[in-house]
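A single protein chain has been omitted; all remaining protein chains appear in their positions.
Note that the chains take the letters A, B and C in the order they are written out, and that residue 1 is the start of every chain.
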Amino acid sequence: MSHDLLLKISVVILFLPLLSFLIIVFNQKRLGKAAGIIGTSILGIDLVLAAIVAFNKFVVYPNEAIIQWKFHWFSLGNRTIDLGLGVDNLAAMMLIVVTLISFLVHLFSTEYMSEDKRFPRFFSYLGIFTFSMLGIVLANNLLNMYIFWELVGLSSYLLIGFWYEKDSASNASKKAFITNRVGDLGFFAGIMIAFFTFNTFMFDEIFSQIRSGVLPFESGTILTAMGILLFAGAIGKSAQFPLHVWLPDAMEGPTPVSALIHAATMVAAGVYLTAKIFPVFTADALTFVAYTGAFTAFMAATIGITQNDFKRVLAYSTVSQLGFMVMSLGVGAYTYGFFHLVTHAWFKACLFLASGSVIHAMHHAMHKLHDHHSDPQDIRNMGGLRKTMPKTYLTFLFATIAISGVPLTSGFLSKDGILAGTLAFGNLSGHWLIPAMAFISAGMTAFYMFRLTIVSFFGDFKTEIASKTHENNTQIVLPLVVLAILSLWVFYSFNPIDASSGWFAKAFKPVETVVPAEYQFDFMMPYHDAHATESTEVSHGSHSYLNKFEEELHHQHYTAMFLSLAIAGFGILLSFIFYYYKKVDPDKVANSIKPLYLLSYNKWYIDEIYQKTFIGGTILLTKLMFWIDTYIIDGAVNGVAFIWRIFGTFVGKFDNGVVDGLVNLSGGVVGFSGSIVRKLQTGRVQTYLLLSIIGVILLLWWLF
Amino acid sequence: MTNELTLYLIIGAILFSLGVFGIITRKNAIMVLMSMELILNSANINFIAFAKYGGMNLEGHIAAMFVIILAAAEVAVALAIVLNIYHNFRHVNIDEISKMKE
Amino acid sequence: MSGTFNILGVGILTWITFLPILGMIAILAIPSGKDEISRARSLNYFRYITLGITFIQLILTLVVYSGFNFSMPGINDASSMQFIERVTWISVTGLPMLGDLKIEYFLGIDGISMPMLLLTAIVSTLAVFASWGIKKAAKGYFAMYLLLVTGMMGVFVALDFFLFYVFWELMLLPMYFLIGIWGGPRKEYAAIKFFLYTLFGSVFMLLVMIALYFAVGSFNMFDMMDPSKFDQNSILAGFGTSWRYIAFAALFVGFAIKVPIVPFHTWLPDAHVEAPTAISVILAGVLLKMGTYGMIRIAWPMFPDAVQYFNWWIGLIGMVSIVYGALCALAQFSVGKRDLKKMIAYSSVSHMGYVMLGLAALNTEGVIGAIFQMFNHGTITAMLFMIVGVIYDRAHTRSLDDFGGMANKMPVYTAIMTIAFFAAIGLPGLSGFVSEALVFLGAFKTYPVLTVISGLGIILGAGYMLWALQKVFFGKLPERWSGPWDPTGKIYKNDDINYIELGGLVPLAIVVIYLGINPNPVIGMMTSSVNHFVELIRIGGNFAGM
Partner (left out) sequence: MYNAVVNELIGSLGLIKPELALLVTFVVVIIADLIFKNNKVNLGLSILGTIVSGIFLIGMSGTNTSAFANLIAVDPFSEFFKYLILISTLIVLVMSEFSEELHNRDVWMGEYYMLVLGMALGMFLLAGATNLIMIYLALETMSMSSYILSGYTKEIKRSSEASLKYVIFGSLSSGIMIYGMSILFGMTGSLDLYAIQSYLAANGFFQPAIFISGLMVIAGFAYKISAVPFHFWTPDVYEGSPITITAYLSVASKAAGFAVLVRFIKLTFFDAAGSSDESWIMMNSIPWDMVLAVLAVATMTLGNIVALWQSNVKRMLAYSSIAHAGYLLMGIVVMTNTGLMSILVYFFFYLLMNFGAFIVVMLFAHKIGSEEMDDYEGIGYQAPVLASLLTLFLVSLTGLPPTAGFIGKLVLFGAVLDSGWYWLAVIGVLNSVVSLYYYAKVVRNMWLRKVDNGKGTLKFSIQSQALVMVLGIPTLVFGLFFGPIMRWAEHSVRIFLGN
């Protein structure tokens, strides 16, 4: 397949979902339920095409960094604004991930949303969402990236707020959009620095210019700032602290949306962006990224432990896992960061869709019982679901195992790599806090995921609703099965404990940084740069490494594996002790560490803090500004008019009212006797005359 | 000679001032008109005095003649108007003739 | 085909400009009618004459566009202006001191005026749809409307400062009447405020115009842009003198009031809130652009040294307008009557701030962004005001508190409004994004800090727009609107937006979307002009340093 054809197919892949959107959105009434079939089949075609493209990229052009196409969007006369699209290995992989999950979500939704009155519209939104996300995937430049970045924002706004009759849903969609905008502002500022410096948006051109020594404002600090600002976009989209607040709220959207947005697409975009621009990060920027990720992973994990809403637990686990990915990129474990993105996509999609399956079943059960008050998502209403919903249970369990990092799953492979990366980073740079947070988070992940599984699927039915649930039909179960299977190790590496020998690690080799050595960690500099005399990578034993970090990562592999196994096992064990065997009462434990429990339960009070500070502050500011506008600026305008009017009245009265007083005064001044002064208080004409004369006198007085 | 001229001029000035004062202070319209005559005559005194002491210039006399004539005409007009005022207001107190203001 | 293009021996720009006057005369000649039936018939005549005239105008503008040569720069070069019509208008020779007074009827366009011409033609045609519901004194309304259109068109084609000024002032009076007669409860206040404010600005422009005339001995804009034409004894001769700075500042204030720029903006919310829908559309869509157009056409090329001198302040004003306007728009949710229209009015202040910021960038990206933003703001805000008009006509309230849940009642309307609102936010794929992005990219090169602070406007913009969207469409439908808008079915047959209203909105939506995807049709025609413009200001400014 030629480059050209490959790119043409990519364009088709990109626009097919948009076509789906257009077809459905203009024919909502006419299509009805057919909308689901149309949407799903279009995505099916898309998936096949994506597979073709990915196959070609990986098999036919494995060594070409990127196959891309640039074109002028419009011309400014002396320069042009260019757009383009490109397929590199990252993009090829992401094409598969996005189209497959989107396809499965479509399929899932045909059943899940079948009773919704806006069924066709839902599929149209799914279409535009997939389109936007594919746009990000295929972007080979910052501008394209930003354009589709914003479109993802729009489509997520539409999807999260799909049930807009609920205030919570419309609030959540608004919150998601605006929070993302904050990150986008940083992203755009980064783009502005990039465009200012390099006069291009193209990734490859930016990289080559930095490599040749072009720096923004000729300063490494600004380069760091540029990296961090670009990363700010990822902070927003990938729900990193401090902009993670939108993601849990976004669970107000229909569950398939949660699966699509939070597993594979929107939130992955941030990580994808970070991976794409990975070469421009300086040492400081990398440290920043690493800490952001580590802290996010840790914080979200602590919150996940105490939540009772089925989807919310998953949401926080998503935030936490995203933290892992970002952290991984931050510490330089590029391969494993992206690897985790892919593996996480499958098992998290599986978890979400399974939760959807559960909620769907709960909903039906409630419907049968005419119960309209219970919360179908509260895990305290579930329990024992493995009896009524065995398939859902099995897939869910497998995905839980994967996310907890148990061997023989994809999750183990990727997480293990990340943890090894953090250890290596800690070792080389001295930032030990990062591996510490990473390992604790990994343990907590295992704990709360098993807590979720045990509380909802194991034991007895906690409510009547739970007992009345039953397994859903194929459209719902099939996607779960597919996704669960994809979470096996075998798809990525035949060695179940070491991913580095698998095809995935080979296809996604670590990339070289382009940052000048003075602004980069020594251990991140490629060996051939560090030792200029040696021409290629240095060989150490059977492996060849790009740089010192990769070497160290390899050395830390087994340490990390054992540590992580131990800590995950501990988490799982604890979970069983608490919730399955009930040896320890979790409530008692919670009470004994009440402040910590409350901190976790209330999500670290971050929403409240934002409400009080940023939102409250902004509202206060707006009030102040409007007050200024009304009373000061406009007031000044009206005030001037008012003064004019007062002056006018005064002068107007001059002719009659005030005049008398003035006459008195001038009479006194002239020095006439009192009786004459009284006689002076005469009629109008004479007053006029007097004033005229006074006027002349004043004029003379002024002149001489 | 200059002293005499000054004297006349001072008389003229006094007359002028009295006239202005009268116009401004008198309540009765007739008195106002009379004060007006004072002003015109003060000008006349100046004209004549200047004509006599300032080089026998005929123009001064002529000017005085014109002023006298015009003064007569003006008083005639003014009296007619005052008469009309009396007709309308039944008094000639210009203090109280102030319907229009501001 | 560039050059002159005549119809019946009269230049096409003259046709475009004065066609509405013909329409006005026709309307004035038709009696309003005595009884119900004849009144209704006359009303229809008025409507269709106005629509017809503006539509022909649009067609003629498109003819001009099709013959427009994209590569001719114009700006300060009379020979590369297009569709020139040049006739001596007034010529008095041998005056003492004034010398030969010569005023020309001088029309022509370049890449700066062409987009404005298109915008005016589009908006004034579509705003007729929004005027469909006018019943009170309809004859006067449509007559004034057409007069207003002439004034606006004239401003954008005039190349003689005197002629420009005449057109500039010409649209004051119709605007005064249109707000004052057909406006809301505080119409009189709003109308006179608009009138006084604008006049206040334009008298300073008048003084500068006269001073420039004495400096160059002609009202020709090109002479005023040419330093060699200046009389060396004139106070405005030379570069970088304080008189030139004062003159520029006076001109700037004159134009800034029209834009409007904080702190000269307070007439705008009042005018918008009170004006009838179509007039708000015209006001926001075209009139505000006259201010920035004046800057680009007149103030900047004539005083490049002063531009450089004040440039940072201009950028600052732009930034303040952006943030301040956005905050005031956002304030509509916490204070006051929560008036949707007022919010949009303040958003105009914010969006016109981008134009200022782009101008202050003084580079190709920034200035193209600024002019494109003028165009886009014209179309987008026109949509926004039409949209507010639609709901106001039905609910007779604009308070955000009174709404909710309209999405189910009016789905098509919701879709249109969502497009408009997201365009206003600057969503990629819609035209607003391209211009805002260009403005930011350009301005960042010149004033990075100002630009980044201005970026707050993006977030705040998303805040108030989405908030409004939520308030109007989402949540539960209030009890009072649960029935149909019009139970009799006479005015509104069904609850959703009707075809006449769609007639105004859909073309704009198409323009907004199309230009978002392919901005070339508009950007293409301004590139050579803008590059020339930037060069001119840069070089002119360098003189100042010498």
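By definition in this document, contacts are C-beta pairs under 8 Å (C-beta built on N, C-alpha and C of every residue); 3 or more make two chains touch, one makes a residue touch a chain.
Since the model is a prediction, treat every value here as computed from it, not as a measurement.
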Shown chains that the omitted chain touches within the full complex: A, B, C
Residue of C:10, C:40, C:92 or C:517 touching the missing chain in the full complex: C:92
From C:47, C:187, C:244 or C:377, residue that would touch the chain that is not displayed: C:187
Residue touching the undisplayed chain, where the options are C:45, C:204 or C:346: C:204
Identified contact with the non-displayed chain, of C:77, C:169 or C:402: C:169
Footprint left on chain B by the chain that the document does not show: 9, 12, 16, 19-20, 23, 29, 32-33, 36, 39-40, 42-44, 46-47, 49-50, 54-55, 57, 59-60, 62-63, 66-67, 70, 73-74, 77-78, 80-82, 84-85, 87-89, 94, 97-102
Interface with the unshown chain - residue positions in chain A: 644-645, 647-649, 651-652, 655, 684-686, 688-689, 691-692, 694-696, 699-700, 702-704
Where the missing chain touches chain C, by residue: 89-92, 94-98, 101, 136-137, 140, 165-166, 169-170, 172-173, 176-177, 180-181, 187-188, 191-192, 195-196, 199-200, 203-204, 206-207, 210-211, 213-214
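Please note the rule applied: only the chains that are shown with their structure count from here on.
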Topology of the chain contact graph, where touching chains are joined (line, ring, star, complete, other): line
Inter-chain centre distance, chain A versus chain C - centres from mean C-alpha coordinates, in Å: 37
Intercentroid distance (Cα basis), chain B paired with chain A, Å: 95
Distance from chain C to chain B - Cα centre to Cα centre, in angstrom: 65
Contacts with 2+ other chains: residues of chain A: none
Touching residues on chain C, where the partner in the complex is chain A: 197, 262-263, 265-266, 324, 327-328, 330-336, 364-365, 368, 405, 407-408, 422, 427-429, 433-434, 437-438, 440-441, 444-445, 448, 451-452, 455-456, 458-460, 462-463, 466-467, 470, 473-476, 518-520, 523-524, 527-528, 530-531
Residue numbers on chain B that touch chain A, as the complex places them: 20, 23-27, 32, 93-98, 101-102
Interface residues, chain A side, partner chain B - complex: 652-653, 655-656, 676, 679-680, 682-686, 689-690, 693
